[in-house]
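One structure below.
One chain of protein is taken out of this complex; the other chains stay put.
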Amino acid sequence: MTNHVYKKVELVGSSPKSIEDAIETAITRAAKTLYNIRWFEVVETRGQVSDGRVAHYQVTLRVGFTLDE
Amino acid sequence: MTNHVYKKVELVGSSPKSIEDAIETAITRAAKTLYNIRWFEVVETRGQVSDGRVAHYQVTLRVGFTLDE
Amino acid sequence: MTNHVYKKVELVGSSPKSIEDAIETAITRAAKTLYNIRWFEVVETRGQVSDGRVAHYQVTLRVGFTLDE
Amino acid sequence: MTNHVYKKVELVGSSPKSIEDAIETAITRAAKTLYNIRWFEVVETRGQVSDGRVAHYQVTLRVGFTLDE
Amino acid sequence: MTNHVYKKVELVGSSPKSIEDAIETAITRAAKTLYNIRWFEVVETRGQVSDGRVAHYQVTLRVGFTLDE
Amino acid sequence: MTNHVYKKVELVGSSPKSIEDAIETAITRAAKTLYNIRWFEVVETRGQVSDGRVAHYQVTLRVGFTLDE
Amino acid sequence: MTNHVYKKVELVGSSPKSIEDAIETAITRAAKTLYNIRWFEVVETRGQVSDGRVAHYQVTLRVGFTLDE
Amino acid sequence: MTNHVYKKVELVGSSPKSIEDAIETAITRAAKTLYNIRWFEVVETRGQVSDGRVAHYQVTLRVGFTLDE
Amino acid sequence: MTNHVYKKVELVGSSPKSIEDAIETAITRAAKTLYNIRWFEVVETRGQVSDGRVAHYQVTLRVGFTLDE
Amino acid sequence: MTNHVYKKVELVGSSPKSIEDAIETAITRAAKTLYNIRWFEVVETRGQVSDGRVAHYQVTLRVGFTLDE
Amino acid sequence: MTNHVYKKVELVGSSPKSIEDAIETAITRAAKTLYNIRWFEVVETRGQVSDGRVAHYQVTLRVGFTLDE
Partner (left out) sequence: MTNHVYKKVELVGSSPKSIEDAIETAITRAAKTLYNIRWFEVVETRGQVSDGRVAHYQVTLRVGFTLDE
């Protein structure tokens, strides 16, 4: 790591399947426009419930990527 | 959302299988007495260990539901 | 629980598969030297990304065990 | 205050008008079933947006009341 | 701990004597209506002062109990 | 909510009139370039004082919007 | 801002009308003895309830002012 | 509570005996110069150890009092 | 304090009697293997309840000691 | 400050020399594309270690700038 | 430390040079009126930016001193 500068953006991914799938949904979407994603941090995990069952997991992430020089 | 009032209750679900299963265990139990559950927020994730292995995941949730008018 | 004293150590487990697998990796490693692990608490969940995909989940745990008398 | 015990419940009030109106909506609803409400604490303020304007303020409160002896 | 679900309620106990007495006042009151209290967590400690002396300790607790199946 | 991904940006709105007006100032400005704003969360409320009076309320918000597919 | 030193004091303002009025009540009172108040930060918002209605909003502020050289 | 303004100051009391005694040491000292102390909030509890025993409990408090009109 | 380095370890002491006794139980146990304990910080206070009464106070501490040169 | 709206972005600057140099590295990089940077807030300070020495300081900042009208 | 009572005040020091210089600016100013300053705790580090460069570091401190008997 030589004097790089990183930027973090905050995203929310959702998935009816699992927390990991919600994370990967957000990372996959972010990677369409951000080319140097390096890490993520989970900020919050929540979800929607309908008919007494979990309908979607919603995971808020901070996603860090290298800024181009 | 028209002037509804929501209540949140704090529950702990447990499961030997996964974090998601612990969450769903808590939601399923709550849905026996609460008819309008709308969302949950994960407050804490912990677990019990026995014989050097994870015995149970324990997830604390805040569960939000609509109060009847 | 009779007047026991517990100690907590902070570990980070990683796994390319899932959050639960990262937790179990850390617990399994800890159990090689700590004989009385009783519980863990998740402190932070993050991960590394490469080529626009999650490469590793990294979960920071506080692991509690009984101190020998 | 002589050895009373208080209970707190967590509510979310909403209003299209103001933060104060969202708080009062929650207190008014709670007062239908709780007779000895004494205080509230604001936990979170958020809101919904539609068509680029604030549609509802949503305020999460902890509401404290005296438990009957 | 086999797939139980726990609920937590938030109580405030008060006592002119000590922090422990304020905690026990809250637990004793809670035990009149909740049969399976298992643990508590101290959330906040405060107190009232009159004539330059502590008049009451007030301790906010989260009290956890097993939900009946 | 079907597998959408949301992004949050952090804004500070100011107003000499009220907290709500500072929030709406920020939302109105954000809506000029973001078409799918869905919610906001208040992060911090502060203000400037001059001549012993509140000159401006300043409210920090996280504003969430849907990312285009 | 040239090497000034600021001090912050913590105040609680109350008002039966609104959160803003509680803030201004505190600022007005502080300005009687502090001549260089520059900003405030809201630390906590709570209130008292009587007869099922909000009786007073109580807002805790940190108030910053320039220390005289 | 009619439009009063309160001020909070932060104090640390110490005692070799107990947490409550450290709190009361701080309140007693504060009451020498502050006439209208109304409440306190415990911010932090720590202590000094010497020769493997607790030498002093040290409790940080925020102490609230009414400002004279 | 001349360029010393300190280490902190996290311990949980328990006692059926009081919070102070739980703290001292942990310090006494730690002092069997750590010779230069200097201070502790209370991180969390909780307890176990059985038959509607407090069975044990459990206090989590960070304990600081001088590292040998 | 007249009804301006500010935006904050989160950056991580790194430097082998000092915390201040890591901050300035991030600000300098940000100023290439953001013309009205007004302030920054330090969110986290960490660093990388190699061969038992600090290799880089890494400072996470929130950087605030005026949005163009 | 024998039953002393300490008070903490919150100050903000600024400096164009470094974080340490901002801290020392605040301590030096405080020492003009407070004779027994014993320690400080950094609460927040931020700064002002002009022309794309750090203009001032601003460090918020809690400063602790012994109250005269």
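The chains carry the letters A, B, C, D, E, F, G, H, I, J and K, assigned in the order they are written, with residues numbered from 1 in each.
The working rule: a contact is a pair of C-beta atoms (placed from the backbone, for glycine too) under 8 Å apart; a residue touches a chain by one contact, two chains touch by 3 or more.
Computed from a predicted model, the values in this text were never measured in an experiment.
Peer 1: What subunit C residues would touch the chain not displayed?
Peer 2: Missing-chain contacts on subunit C: residues 9-16, 25-26, 29-30, 48, 55-56, 58, 60.
Peer 1: Residue-wise, where is subunit K in contact with the chain that is not depicted?
Peer 2: 19-20, 23-24, 27-28, 30-31, 37-42, 63
Peer 1: Please give every residue of subunit I in contact with the chain that is not shown.
Peer 2: 1-10, 62, 64, 67
Note that only the chains that are shown with their structure count from here on.
Peer 1: Nearest whole angstrom, what separates the Cα centre of subunit C from the Cα centre of subunit G?
Peer 2: Distance between chain centres: 44 Å.
Peer 1: Where the centres are mean C-alpha positions, what is the separation of subunit F from subunit H, in Å?
Peer 2: 38
Peer 1: Two or more other chains touching the same residue: where does that happen in subunit C?
Peer 2: Residues 19 of subunit C each touch two or more of the other chains.
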